[in-house]
Each structure stands twice: as structure tokens, then as C-alpha cells.
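With one protein chain removed, the remaining protein chains of the complex are shown where they sit.
Order of writing sets the chain letters: A and B. Residues in each chain are counted from 1.
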Amino acid sequence: MDIICLMKQVPDTTDVKIDPKTGTLIREGVPSIINPEDKNAIEAALVLKEKHGGKIVCISMGPPQAEDALREAYAMGVDECVLLCDRAFAGADTLATSYALAMAIKAVGKYDIIISGRQAIDGDTAQIGPQIAEWLKMPQITYARTLEVKDNKAHVERLLEDGFEVVEAPLPCLVTCVKEMNKPRYPTVSRILKACKELKIPFWNAQQINAEKSRIGLDGSATGVKRTFAPEPKGLGKMLTGKTEDVVKQLVKHLENDNIINR
Amino acid sequence: MEFKLSKEQEMMQKMAKEFADKEIAPLSQEIDKTHKFPIELARKMGTLGLMGMMVEPAMGGAGCDTVCYTIAIEELARASAAVAIIASVNNSLVCYPLQKNATEDQKKSYLPDLASGKKLGSFGLTEPGAGTDAGSQATVAVKKDNEYILNGTKIFITNATNADTFIIFAMTDKAKGPKGISAFIVEKTFPGFSIGTVEELMGIRGSGQAELVMDNCRVPAGNLLGAEGAGFGIAMATLDSGRIGVAAQAVGIAQAALEECQRYAMEREQFGKPIGKFQAIQWMVADMATEIEAARLLVRKAAYAKDTQKRFSAEAAMAKLYASEMCMRVTVKAVQIHGGYGYTKDYLVERLIRDAKITEIYEGTSEVQRMVISGGLLK
Partner (left out) sequence: MAELKWKPENCAQCGECVGACPYGALEIVGDKVIIKTTCTACGACVDSCASDCLEIIGAEKKVAGAGEHKNVWVFAEQRDGKLSKVAIQLLGCAHGLAKELNQQVGAILIGHNITKLAQELIHRGANIVYVFDDPKVAQYSTGPYAKVICELITKERPNIVLYGATTIGRDLAPRIARRLNLGLTADCTELTIDKETRFLLQTRPAFGGNVMATIMSPTTRPQMSTVRPGIMKELEADPNKTGEVEKVKVDIKEEDMLVKILQVVKEAKKIANLDEARIIVSGGRGVGSADGFKVIRELAETLGGEVGGSRVAVEKGWISQDHQVGQTGKTVRPDLYIACGISGSIQHRAGMQSSKCIVAINKNPDAMIFKVAHYGIVGDLHDVVPALTEAIKAAGLSKKQ
């Protein structure tokens, strides 16, 4: 089986804190990691490879330091890695990013299935997978919590809000995984050494993937950030006073306003 | 001279740290409480290649360098000193002497399983009457036809309760003294071999320390490791390597203590502010951090020396001596910083101080290390 995995290197947002003085993100010392759900995707690919044989190519788009994340993917067991790296890709929203990744997939050429995580913990959009599937005109299955391949079809349990549905799609297709799917394996010591000593990761630019200039980077983006700001910090230590019936009503109102509880 | 970690050392550290935080740390207090050998963790570490890191790839290891190895042991020890020593013994006291002294056939028979964690290894040198005086071996090995018959007991042997493969030292020629000691590869299934008393320890609880009993234990002649009489040399060279692992373990334990103090000192308030705002605590923490960093550098230098020099006994001894005594000082301070809470089993530092003590004793007491270091300087 020829499997393509898509992966993004992201800052570990669980460690990210807001500077109380400036209200902006403190990025120092925040480690870069493989996007957690992409790790689930890599694990799913490794399981498929163990069962059906074949090869896994891992593609990522990012600055040169994203190479480290690809090395980690290799150390987990993927066979080949490619980094899409070009100043021309910068400033891309999901439309432009998904186009570039789709063109890279086309450049790789052989694939039976494309697997990625459902969403990245920095952008939180979950749009890349479906947009790539559309560009490549292939079926998509999102929110996958199990993945099997039988009779040239992907067989998936797709998570819903109140349960799940069992779906099937012919290959080639694109699947996005949720964290419930599996527990990603650790890199092994010997693969780590190989990743550092033997692995060569090609950097592909826009030209090498035949990307149209107008469809990538800022030019290829249809959305733009107008501003970013820190969410309202919660008031610390607000004592609610009054009769019990009133106090609890106040509390409910606060919790609703803070978006802690909602409909 | 570079102090930066190489790419592979960085990746090793990341992997070992993640494994330690996610797989070991949540179980560490339970292991200490129940004293139960964490065999599943040992197998997991095996599948990742952590039980035979430096074994050559042809024999199923990763062939990584010693600096990488010490980085991994330090991270494992940060989560659990017991788990770290289980890995360290397997790597340094079993795989290493086999790698250095075994025949091709012996290597093929034993290394792949030990490197992959399928089988666990143990090092049997210490006896009731032979601790620091390791040369006074009472265990004897008599050659009979195509076998050696071993008789004797070993005590305080780490991993013993769950190990499959043992490096056992015994006297083949009492007249020659230490030069009459030979090393043997003993499997737990050999007739006459059994595990005796399982020790109740102060610390590193769960590391499977027990007595080995050889009662007319029959060992095939093909399992002699190295030449007859070469055993003591093998033991000493092996311990040189092993004490680097122990030194790394001590740094890991101390690092855990420091991190606990950093957290606690900013949470615990007295006199209206976190105790971390008081100079007394700040200076304690500063001293702890400085000592840990110094020990870490000694460990990495010793590891580098082992990889690049013929002789590295002095570096290994310095690293082990300093790191272990530092670890004891740091963990004592850590309990002090935690005050009464640090004396309860609720807090990790109570266990860390108990785990720390053994690092000053095993694989050569601090006194032995001082002998080794001064021995090289005053000739």
C-alpha cells in the first residue's frame, strides 16, 4: 500500500501562556512538536503498513526547522519525508496551504490513501484535509476513530456528537483522524540514529510541485487576519454575595458569559 | 569543544523524556509502594531500544554513543530511579561486558534478546563476604567434563527477580586470588540455579534486588565469558562503565528533586507570600541547580571519555562520586524546603531522598571511587 501522511510542526499550545502585562503569547521556551492528531495519523499509517505492507511518505509544509518534526516521524517508522519549504508559501490560509499540499501529493504521484490529523492545535480549523480531498477530487472521511482497509476500500468508524457512524469509501481517499483513534508509538533508539545519520529530507519549493503562483501564499489566500488579541482574562477571586437563590443565578450568568457553560 | 547536544542526542532526550513523563512517572509512586518489579515497563523500554542502546546494530542494538545513553538514563531516573537502574544494569552491566568479551556465538545467543528487552539481564558479583572487597570471591566454579559446577551465593543483585541472563563471577583458581576469578553467562533455567531472599529496600524499590543461589549449578563450558582468570578484569572494566550509568541516574533523581522544589516553593505561602520569595529558599535552590549542572557535565565528560579514550576510570569515578554525593545533598535540601509536607508520603521528595542514598553505595562506594581517583594521581 502506498500511504501518504500529512503532518504539521506546531508550538505546544498546552504550554503556551499569555504575558499578563502585554496580553500577548509568551513563545520563549515553548517547544515545537508534531501536531498531536497528526501523530495519530502517522500511527494509523504504521498500523496499515504493518498489516498490508507498502511505504509511507510523510509530507509537511513549513519553515526549515520543521525538518526536526519530519525526522521524528521517520524515527516513528515512516519511510520517506518531504518538506515543502518556500518563502512563497508564507502567509497562506487553508485554501492556499491545501492547494500546495495537494500539488505536493500529486508530485509524489503514487498513493492509495492519504491520512492526516483532524486539526492542528495552532490553527484549529480542521479545513486542510477536506480541502485537499476536494482538490484531488477524492472521497473524504473526517473524524475517523478507527481505520481499516478491506477490498480496496477504507472502512472507518466516524465520530459523531452523539455516537458514531460506520462508513466506507473506495480508495484512493483521504481520512482525517481524531486523537481517540490510537496511542501513537514512541520513536525507537535505532530509528532516531538513522533519522540523524542517514535520512535525507528533500526540500521542495513552489516550482518543483508545479504550483501556480497566484494560488499559493498570501496571493492564494482568501482570508486574512485583521487582528489578534488575548481573550478576556477572568477576574480572580470574585466573591458572590446575597441570598442563595440570587447568588446561584449570578454564578450561572457569569459562567454563561465566560463561555464555560452553554446551550 | 562544543557543549551543544547533537541532533540525535536531542531526539533521544525528547523521546526518553516523553516516555518517562507519560509511561513511567504515573506509576513511579505505586512501584515504590508495592515494591513490585515493573516488568511491562521493562519490556516497553526494550521495544524502544532503551535496554541495549549501545549494543551494535548487527546484534539488535542501536549502536548509540555513551553520551546519548547517559541522557536517556537521566530522563528515566527523573521519573523513577528504580526503572532507571533496571535499564542501566541491563545496558552497562550485562550488554556491555558481553559486547566487549563474548565470542561471536555467545553474542548471537544472548545479545539480541537482551537488547530488545525480550530477556532481562543481571550482574552477579557482590557476595555476603565480598562487597567493596570484590576480589574475595567465595563462589567457586569447578570444571567437570564439559561443564563448570558453581557453588555459592550472591546478594543485592539488581533485576534478579525477573532476569533471564546473569553474568556470574566465581573462583576457578583460588590460589591465584583475584586473578583466579572467572566470569560466566548463567541462564536462570540452568540446573542448580535459584533466586533466594528478595530484599526489602529503603529506596529504588521495585528494582528486583535479590539473592542468587548456586547449588551445584551446572553451566556449560561454552558459557565461560572471556578466558579463565580474566573475570576480575572484566568485572572492573564493566563497573567503570556501569558507574557512568549510576552517575546519570543520580543526576536524574536530583533534577526531579529540584523541579519539585521549584513547584512547591511558588505554591506554598507563609507570612503572606510564596516561600520561594525568601532568600533562604532561593539560595538553597540556586545551590541545588548549580551542583546538578556540574554533575551533569562530569557525567557527559565521562561518557565522552569512554567513547574516545582507552582508559576512562578516573572520569567515571569522578562523575559517580560527585553526582551521587550531590544527589544526597540535593534531596536532603529538597525535603527541607518542603518542610513537614516533605516528610509525608504524599510528596515525591520523601521517596527521592530514599532513592538517592544507594547511589553513594552501589557499583563502587564513594570510598572506592576516591581510591580509584587518588590511585591515578598519587603513584
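Here, a contact is a pair of C-beta atoms (placed from the backbone, for glycine too) under 8 Å apart; a residue touches a chain by one contact, two chains touch by 3 or more.
These numbers were taken from a predicted model, which means no experiment stands behind them.
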Of A:A69, A:A88, A:C177 or A:I192, the one touching the omitted chain in the full complex: A:A88
Listed residues A:N40, A:S60 or A:Q131, member touching the removed chain: A:Q131
Absent chain, residues of chain B that touch it: 29, 263, 267-268, 341, 345-347
Chain not shown, touching residues in chain A: 11, 13-14, 16-19, 22-25, 27, 63-64, 87-88, 90-95, 98, 121-131, 133-135, 138-143, 158-169, 173, 213, 217-219, 221-231, 234-241, 244-245, 247-249, 251-252, 254-256, 258-263
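In this text, only the chains that are shown with their structure count from here on.
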Inter-centroid spacing, chain B versus chain A (mean Cα positions, whole Å): 40
Residue ranges of chain B in contact with chain A within the complex: 6-8, 11-12, 14-15, 18-19, 47-50, 53, 57, 61-64, 68, 72
In the complex, chain A residues that touch chain B: 68, 71-72, 75, 186-190, 192-193, 195-197
